[in-house]
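Only one protein chain is missing; all other protein chains are in place.
For clarity, chains are labelled A, B and C in written order, and residue numbers in each chain start from 1.
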């Protein structure tokens, strides 16, 4: 059994990690840290865990966690993860960091969009934790930067087109829509029920921090720098991200051919499903599961390809993908503990 | 492996059975019937199953199913289940009937609230499938009448008080609130999104068909006839039932003492959790799980006890409890395939 | 034109008052106070007002407001309203207080459920602002205590039965369900979208502060002290309260007779509608309007009467009723500015 710690476990991604890991056949959660809820049973903070675990939140330093953990998940805010990662890595504990601190490879880009980086030498050692693209890197790494939720949906959605080289790289637009859990459990006016329910809005157009992460990874796939337009929106649902992506085709292909390209690209992937031609995905079909569903349409009138991808932002967009990365890093079956069928309705 | 058929599998309870049984370690679903969707892969009707199963709907008669099934779940409308149950039972196939056809023990009551019964001799042979109360009956039976969703929440909520004998039996009121999936997947005006969303209403006050079922079971617990007031309401959520129950106490007990009575009554039960004194349950804590959470309050000013119980109407209120019954009938661990932690948020 | 000030105008009831008063043919809003948003245009805090008004929030003392206002609405928290009411009243400004500070007539009851009262002498001078019951008091008063949202729904729902004298006064139960705006715009974990959406719960059973207000008013109607069980629940909708009320009948009456009693009692009332026998109300039918819809059922099997009432908690449950009171106090037509048809869907 892999001994697991969750560092900064009190938010929605932390509790989702716990849900997944309690049901994992090869993992034991040995510690959950939270300064705020120190000493409290996790089942008091999240009643779903009543009777499922006796774990209590502790307020431990990395040094205190090291002896008992094989793997640590970091569910800390950006800027805080980089403060503890070096200690875990130095002590030989495998780290899966759910923050943005080790996702970007260019320090200057990180510092332009976030804050000063204090562990620059580790940035290039981190693997980008998108298993469908970087499985071998992840297997060989002790530090995995778990991708952002929006980036996961967009990169998985565009990777086959970029590898195929059939789109105009300057034409990419990603219009994304996220459920509210993506904003976390912090007390913010914009997260209140009455402010969100029966509403719908775009936010941070052209300025969301996930933009450089998306562009970095699309650029790696295309072997050249790429700039995109990325527009996030807020949907009044608990979970789910749907990204609608547009690009100009540079050659004639049909919807069916695009579906073929996607099916080949993701052949054998357990967590990516391609809709048949004409089919389009719904976030309600992936709720609670680690799956990414993708639909492909060619708009022949305009010569554009439109790709729609959906994930559960807390699972494939965060904690589920983190567990998938743990499985790879620890030599476990990649899908261990991740066989949930989506909960519908 | 237990070979399982689901008869009338195209509604929400049918697909929920399939979700639970695909993940069940000791069961194989061998057939799904649906006249309407005959020949279609279940993954086209419910996209959550894409990649999870290759099963297609068939339109088979009981005779055709009998040879391949050890157990059959019936997810048919009231009045239709009774038409096929005798054949399955006669052939030695274990039957778990999710309709109301075998829940009532008094034919005249059934016929007063439903329709003419065509399999009267089997009514008394059926076990009432509430394992926390009738575990042994269920183990020994080949025909289990799976309880209604409202009755499950109310009977589990009141059983300890009735056994304890501390309430006035003429004073019981159950004010219940159900999510919309309880109305099924039929096309009805009242189930349209715009008719339900941002709304809340009571319906069928004093006349809902679950009333005689609730009264029968409360009466068995109290060893005397009981009449209650039962008011169902519709909540704009997908899943969940919350029942708020009121009764006049016939002796002084505190909230803490009532909690104790409940803890003792349900001691060792895997699927019932009692909130600590002062605690109250939320349907969001049981979503997707087979658990019933119960909170207990004594209102000392009025001498009343108020009990609040919550279940997921599609799981403990239907398909999960049906699987629990299958486990008992087949000698499997009672909780096999039912260890889901609730999905929150 | 009546010159109106709104004191403490930044919450949902404050903005709802503004919505209603901007559309009022006989009122001019001359001042909105908010310490928090001082200096900001109201249209920045609530974008619905863009282009509708140029008003900005001010941070004014009562003395500063007095010269410009004929009427002041107080949308302050309990305990704060009593600090400013005396000054307004002394200066001859009519006051409609939306807090609980002047609803209770018995100081000791107020102080037991709330806090020390600092304006005791004004308590008995305040009229209880439920026009359907106390129209004349309100017309003659300079200080009106606007009723709570739950009390409005329950008192209107039970008044005809109490006046008729046909129920057992010790048997009254009110099971109420409120939308989320009732909790206000404060930042609380329990008001976050993800904590509320797809959930349903009871809270503060037997201990909600509206209990003594409800009991006071039911007692006045019955001419004797009354204790009830009151259970509030939280519904995942923005607006609306539905109260389901139970009482034992002390004589035989049919549903149709109860409907008649209600129709007579509320004859000529513009803001109360009685459903025909068999009909039940839905909160979605009163959204945005000042109307209370009431349905009546006799459960002959148990000898109970069940009454269901619905209001919009922000309108008839708060700001709309406050405007209705202003109309009465100022000699305007009672329905002026309150002729909105509910917004459906």
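A few notes on this one:
Here is the rule we use: a contact is a pair of C-beta atoms (placed from the backbone, for glycine too) under 8 Å apart; a residue touches a chain by one contact, two chains touch by 3 or more.
Everything quoted here is computed from the prediction, not taken from an experiment.
In the complete complex, the residue from C:51, C:92 or C:331 that touches the missing chain is C:51. In the complete complex, the hidden chain is touched by one of A:71, A:242 or A:259, namely A:242. Here one chain is not drawn; of C:60, C:238 or C:321, the residue touching it is C:238. If you put the hidden chain back, the residue from A:206, A:268 or A:331 that touches it is A:206. Although one chain is not shown, part of chain B still touches it, namely residues 12, 180-181, 185, 187-189, 191-198, 236-238. Contact between chain A and the absent chain runs through residues 170, 173, 175, 177, 194-195, 197-203, 205-206, 227-229, 231, 233, 235-240, 242, 244, 246, 280-284, 287, 295, 297-302, 304, 306, 308, 310, 345.
By the touch rule set out above, chain C reaches the unshown chain at residues 12, 15, 19, 22-23, 46-52, 181, 198, 238-239, 270, 273, 281-282, 285-289, 291, 293, 339-345.
One rule holds in what follows: only the chains that are shown with their structure count from here on.
Summed over C-beta pairs in contact, the chain pair with the top total is B-C.
Averaging Cα coordinates per chain places chain A and chain C 46 Å apart.
Distance between chain centres (mean CA atoms), chain A to chain B: 36 Å.
Look at where the CA atoms of chain B average out and do the same for chain C: the two points lie 39 Å apart.
Across the assembly, chain B contributes 198, 238-239, 281-282, 287, 345 as residues in contact with two or more other chains.
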